[in-house]
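Dumping the structure here so I can ask a few things about it.
Here the complex is missing one protein chain, while the rest keep their positions.
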Amino acid sequence: MNDSLFAQLVSLCAGLLLLSGVLIVWRRSLTAQVRFLALQGAALAVLVAVIGDYQTSAELIGVAALVLALKAVLLPAVLNRAVARGDAGQLETPVINTTAALIASSLLTMLAYVVSRPLQAAGSGPAAKAVPVGIALLLYGFLVLATRRHAVSQLVGFLMLDNGIATVAFLISGGVPLVVELGVSLDVLLVVLILQVLTGRIRTEFGAADLDDLSELRD
Amino acid sequence: MSLRRLVRLMLTAGRIADAAPPLPEAAPGRPPLLAGSLHVRHVDAGSCNGCEIEVGAAFGPVYDAERYGARLVASPRHGDAVLVTGVVTRNMLEPLRRTVAAMPEPRMVLAVGDCACSCGVFRGAIGVAGAAGDVVDVDLEVPGCPPEPGAIVEALRRVTGR
Amino acid sequence: MSGVAGGIYTQVSLTVLAVLASVLVPPAHRARVAGMTVAAVGVAGAVTGALALAGGHAGSIEIPMSLPFDPVVLAPDALGGFFMLVAGCVGAVAAVFAIGYVHGPSASRTAWSALAAFLLAVQLVPAAADAVSFLLMWELMALASTVLVLTEHAARVEVRSAALWYAAMTQLSFLMILAGFAVLAAAGHGTGFAAMGTVDPGSTAAAVAFVLLALGFATKSGIVPVHVWLPRAHPAAPSHVSAVMSAAMVKMGVYGVLLVVVRLLPGGPYWWGLLLIALGAVSAVYGILQASVASDLKRLLGYSTTENVGLMFLAAGTAVLLRAYGISVSAEVALVACLLLVVSHAAFKTTLFLGAGSVLHATGERDLDRLGGLGARMPTTAAAFGVGALGAAALPVTCGFVAEWALLQSLIHGARPQDRLVSVVMPVSVAVVALTAGLALMTFVKAYGIAFLARPRSAEAAVAADSPTSMRVSLVAAASAVVVLGLIPGVMVSAAARATELRGVGPVWVGGIDLSGVAARLDPVGLTVMAALVTLPVLLIVWRLARRRPRRPVDLAWGCGGVRVSPRMQYTATSFAEPLSRVFDDALRPARDVEVTHLSESRYLVERVQFSQRLDDVVEVRAYRPVIGLADRFGVFARRLQNGSILRYLGYSFVALLLVLVVVTL
Partner (left out) sequence: MSLPAAVLASVQVLVMVAVSPLLVGLMRQTRACLEGRVGAGLVQPWRDLRKWMSKETLSALGTGWTSAAGPVIVVVSGLLICVLVPLVGAVPFPSVPDDLFVVVAVLLLGTVATDLVGLDAGTAFGGMGSSRQMTIAALVEPTVLVAVYALSIPVGSSALSRIVRARVEDPSSVASPVSLLALVALAIAVIAETGRLPVDNPTTHLELTMVHEAMVLESSGRDLGWLELGSWLRLGALLGLLGSLLIPWGIATEVTVGSLAVGVAALVVKLTLLGGALAAAEVFVAKLRLFRVPELLAGSFALAFLAVTASYLLVQAG
C-alpha cells in the first residue's frame, strides 16, 4: 500500500468515525443510536486493518478482526436486545435539547483539534494527523454520557468514549499489544453485559430504565 | 409502516389506477384556457360528508383525477373551478358566494351530488338556503347521492378535455 | 493655515453660530435657521474629514495649556479624517431632518444648542492627537448627548430612567478610557498620541491599557454585556438624535479601538484579537437576537446597532489576530471590512432611524404591532426605509452587502492549517456572521413588512400622511447613500484603504472592489446590469400580459370565506417573531402567560383568551439587577448616616477632625 492511498483510507475511516459520532448525538431513537454505534465499530475495525496492512503486521489484522467482532457485531447485538426488550422505537428526552447538543458537538470537535497537538507530536506519519478524531469521539462520548437519561444511551456514550480512546491509541502507536487490547475489550464487554443484566433486572422490577426514575431508588 | 414493507408494497402493488375510460364530450361553454389544467377549490356548503368521501376517492390512486390535469388547491385565488357539495346552509351562503367571487376569471362552478344540484332529501329543511344553483351560477352538475367517483372524474374531464 | 486647521476653526465657529441662532432666533424660525446652521457644522466636518483623509497629517491646531501636560493638539490623521467624514455626513443629514421633525421640547433652545455641541464633539473626537483633547471631546460628546436623551423627560416618564442608565454607563466608559490613557501616558511619558505610540505592545502596561480602553470603548459602542443603555436611550431620544448617536457617536467607540490597535499599539499580541472577536461575536448574535424579537421599532434599531458594532469589533479583532499570526493579507482585508462596516452602518442606520422618526412623526407610534399599511400612506418614507432595511439585511445592491462580503472574504481566507487557533476561530466567526446575517434578514423583513405593508393595525396608522419636505429630502439623501455606496463601493474602499494605509485592496472597473490579496472581486454595477438584462424580457412579458388582462381590484383578501376579516387578524411583529423566540427560548427566556376566562354558564365555553409575553434583556436581569440591588441596599444604609440633622453632621466633622489629628500625630 502506498502512502497516499493509506492516507486517503485513514481519512475516510476517520470521516466515518466522526460522522457516526455526530449522528449518535443527533438521533434520539435508541435503535438508530445502536445502529450508528455498530457503524462506528466497523469503521474503527477497518481503520485498524488499514494500519495493520500498512505496517504489515499480522497481529494488528488480528486485532482488527477482534474489534470488528466485538464492537461492530457483539456489543451492538447485546444493546439491541436491551432496546428490543423495552418498547421498540422509543425516543428519549435528553437533558439538553438536540440543537444545543449538536452545536456543542461542533465546538467539541474544534476543541479536540486545538488540544490534540501534543498527542500528534507523539506519533508520526499520516495516521497521526487524524488523532483529533479520536479525541473528538472521546468528547462526544462524554457529552452523550452527561446529557442522556436512558441507560442504553449511557452505554452507547460509554462505548463511544472507549472507541475514542482506542482510535487515539491505534493512530499514535499502531495499537497496544494484542494482550492488552484483548484485556480491555473483554473488560468493556463485561461492563456492558453487567450493565445490561442490571438494566434488564431494573426494568422487570420497575418498568423503566430512565435514569431520572432510577435516582428515586436511593430512598 | 417500516421502510422495507413500504418498498415491498410499492413493488408488488405497481400501478393501482384504473385504465382511463374513453374521453367524454367537452362541456358546453367551457373556457378553452382551462383545457389541460384545472385547479379545483372544494367547498362543503353543508354536505353529509358522503360526497366528500367520493371526491376524495376521485382524487385517490384508483380514479386518479390528477392524470387528467385536475388538482385540488388550497385557495380560490389559485383555482379555476369551485366544486360545491351539499345543500347550501344559511351559514355557508355568504362564504360560498365569497369563494366564487374570490376566484379569478375564467372560472366555473361544479355542483356535485343531488344536494348541491337540487337540495336532494334536504329540500325545505330548516336552515337550508337552497341548492348551489340558487346562490351562484352553476356550470356543470354531477347528480347522484352520492355520485360515483367515476362520474366526478368524468365531469372534470369534460372541462380539461384530457 | 492649512485646510484642515481652517476646517476645524470653521466647525467651531459654526457651532458657536448655531448655539447663538438657537438661543436668539424666535421659535417660529428657529428650526429652519438653527437646523441649517447645524447642518453646516456637519458639512464643515465632512469637508475637513475629507481633507484630512486626502492629506494625512495635513494640519493641526495647538492649544497651549498651563497644566503639566503636553499641549492640547487637534490634528486629524487619515483614519480620524475618515471617521470625521462619516460623522459629518450623518450630522448634516440628521440636522436637515430635524428641521421638519422637531416639535415641543425637541424644538427648544436647549435641544438645538445641545445638538450643535454634540455634533461638534462627535466630529472632533477623531481629530484629537493627544489624550487630553480626546477626553475633553469625549466628555463633551457624553454631556451633550445626555442632555439630548433627556429632551422629552417631561412628557414621558421612561425617558428619565433611560437617561440615568445612559449617563451612568457613559461615565463608566469615560472613567475606563481615562484610566487606560493614564496607564499609557505613564508608560510612554507623555499624553500625546505620538508619545503613547512608543510603548511596547508586549508590555504589561500596554496590556492593562488595552483592556481598559477596549472595555471603555466597548461601553460607548453598546457591546454586550455593557450595552444596556443602548436599547433604552434610543427610544427615549428624539429620532434625529438617535440617528446621530447610533450612526456616528457609537462609531467613536470603534474609532477608539482602531486608534489603539492601529495607531497607538500596532502589532499587539494575538489575545487582543481574541478578546475583540469574543466581544464582537457575542454582541452580534445577542444584539440581533434581541432585535429580531423586539416590537418597538426604535428598540429594534438600537439592538441592531449592537449587532453591527459587534461585527465591526469582530472585524477589528480578526485583523489583530491575523496580523499577530503574520497572515497580513487577510488582516488588511479585515481592517478594510471593519471600515466598510462603519460606513455602511452609518448610511443605513441613519436612514432607518430617520425613517422611524418619520413614522413616529406621522402616527405617534413606535410599536410595530400598532402600525401597518404605511407604504401606501407614506410612500417616500416607505421607500427610504425599505432601502435602509435592505442595507441592514446585507442584501445586494446596498453598501451593507458589500461590507459583509468583504468581512466574509477576510474570514474564509484567514485560516491556515498550521495555525490551529486561527483555523478554529475563523469558521466559528463565519458561522457567527452567517447567523447574524440570517437573523438580520428576518428582523428587517419584519420591521418593513409589518410597518409598511398590508392594512393598518390602529386608527393612528390609518390616518398617517407623509412627512414634511425637509424630512423627506434627508431621508432620500440617506437612502441614496445606501444604494450608491452599494453600487460603486470602490469609492469607500479607496477611502478605507487610504485611512489604514493599505495596498491590498482597490477599486475595479466602474467602482467595484478588488481584494487582490485574497483573489476576490465584486462589481455590483456588473451584477445590476446583469439583473437588468434578465429583468427586461420578464418585464416585457408582464407588460404584454397586463395589457391583455389588467389587474382587477377586489374588496377583500381571501380569509377562507370568513365574513369578518378585520385587520386585527393580520400577523403582528410579535407573532412574526414567535417561532424564532421559541427556537431561542433558552437564550431569550421570554415570560409567556396565557389567561383563559370561561363563561359563567359552562367551563367548556371560553369567553376570552388573553396572551401576554414579556421579553426582558437577559443580561440586564442577570448581571445588572443584582449589582443595582446591592447599590440600593448600600444607599439605604447610607441614609441612616445622613438623616439631615445638623447636629449629626457637625458630629461627623468633629470625629473626622479628631481622626485627622490622631493620624497626623502618629
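First chain written, first letter: the chains are A, B and C, and each begins at residue 1.
We adopt the following convention: contacts are C-beta pairs under 8 Å (C-beta built on N, C-alpha and C of every residue); 3 or more make two chains touch, one makes a residue touch a chain.
Here the structure is a predicted model, which is why all the values come from computation and not from measurement.
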**OP:** Going by the touch rule at the top, give the shown chains the omitted chain contacts.
**Re:** A, B, C
**OP:** Identify the residue among B:Asp80, B:Asp114 or B:Asp139 that touches the chain left out of the display.
**Re:** B:Asp80
Subject >> Full-complex contact with the absent chain, from C:Ile61, C:Ala107, C:Ala415 or C:Leu475 >> reply: C:Ala415
**OP:** Over the whole complex, note the residues of chain A touching the chain we left out.
**Re:** 4, 7-8, 10-12, 14-16, 18-19, 22, 25-26, 97-99, 102-103, 105-106, 109-110, 113, 126, 129-130, 132-133, 136
Original post:
For chain B, which residues reach the chain that was dropped from this view?
Top reply: 3, 6, 10, 13-17, 20, 33-34, 36-37, 39, 61, 64, 66-69, 71-75, 77-78, 80, 102, 104-106
Original post:
Residues of chain C in contact with the chain that isn't shown?
Top reply: 292, 372-373, 375-376, 393-396, 401, 404-405, 408-409, 411-413, 415, 417, 420, 423, 427, 430-431, 433-435, 437-439, 441-442, 445-446, 448-450, 453-455, 508-509, 512, 519-523, 526-527, 529-531, 534-535, 538-539, 541-542, 545, 548-549, 551-560, 565, 567, 569-572, 575-580, 582-583
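In this text, only the chains that are shown with their structure count from here on.
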**OP:** Pick one for the touching-chains graph, please: line, ring, star, complete, other.
**Re:** line
Original post:
Relative to chain A, which chain has the most distant C-alpha mean position?
Top reply: B
**OP:** Quick one: report the Å distance separating chain B from chain C, using the average Cα coordinate of each chain.
**Re:** 58
Original post:
When you check chain A against every other chain, which residues touch at least two of them?
Top reply: none
Original post:
Residues of chain C that touch two or more other chains: which are they?
Top reply: none
**OP:** Provide the residue numbers of chain C that touch chain B in the complex, in ascending order.
**Re:** 552, 554, 556, 558, 560-563
Subject >> Interface residues, chain B side, partner chain C - complex >> reply: 43, 75-77, 94-96, 98-99, 101-102, 104
Original post:
Which positions of chain A touch chain C when the two form their complex?
Top reply: 97, 99-100, 107, 110, 113-114, 117
